[in-house]
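Report on one structure; see the data block that follows.
Here's a slice of the assembly, chains where they normally sit.
A and B are the chain letters, set down in written order, and residue numbers restart from 1 in every chain.
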Amino acid sequence: MATVPLLSDEEASAEALAVFDDIRATRGTDYVNNFWRALAHDPALLRATWERLKVVMGPGALDPLVKEMIYVAVSTANGCEYCVHSHTAAARAKGMTPAQHSEMLAVIGMAMQTNGIVTGLQVPVDDIFKA
Amino acid sequence: MATVPLLSDEEASAEALAVFDDIRATRGTDYVNNFWRALAHDPALLRATWERLKVVMGPGALDPLVKEMIYVAVSTANGCEYCVHSHTAAARAKGMTPAQHSEMLAVIGMAMQTNGIVTGLQVPVDDIFKA
């Protein structure tokens, strides 16, 4: 259960519906997922979040699939269940293979492990790593 | 200052030195960074960590640069200063351009932002995201 009700198309305001429409058009699907339905209580935050997401996750210097995997990595480290599920699904939709999924998990695990050991050791940053 | 002294080649045990030698040979550089010098107090942990890192970060289904960016993403979410510095340097050494660095940071920021909003809203996972 969310801390706010999820708004159906009928319950959403005109401003929120306009964002839903753009989500549908951009993604080529009629399905609007729960995150946007929860955000619909605040159409300004809904629009700002969606507009920014389109820019950040769109084509650029990084492959869209790589962006989704970075998204999953951050969401995993932050323990965000919804985000892990939704962006793992998005990565799959963009072509992530089972072998790539496994390797991503192995890298996440490796990073978590050394994050812990380095922090426990309080290793000082080498001069050669500084920009 | 670390919670243990960093061991120079002279101070390291033979077992630790053998790992240092493999790090040098694998990376084609004489430089052994502080993380390994701190770990050298426990040669078994040093070896296990290094051997696993070689496997996980080596060639596979994901590009080595992509792996480094996933590593940076996790380390950033966990706030590990050393890891952010060392793996950003590693990503650059593997070809990360300034434009790719910027996009990675934008994706990390976007993921952090929605991780926070989703968690504050406690959005339930959509059925269609479930495997």
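What to note about this one:
By our rule, a contact is a pair of C-beta atoms (placed from the backbone, for glycine too) under 8 Å apart; a residue touches a chain by one contact, two chains touch by 3 or more.
None of these values were measured; they are calculated from a predicted model.
Complete-complex copy count for the single protein sequence, taken from this structure file and not limited to the 2 chains in place, is 6.
Quick note on the criterion: only the chains that are shown with their structure count from here on.
Inter-chain centre distance (chain A to chain B, centres taken as mean C-alpha positions): 21 Å. Chain B contributes residues 1-4, 6, 31, 33-35, 38-39, 45, 49, 52-53, 56-57, 60-62, 66-67, 69-71, 73-78, 80-83, 85-89, 97, 99-100, 102-104, 106-115, 117-126, 128-130 to its touches with chain A in the complex.
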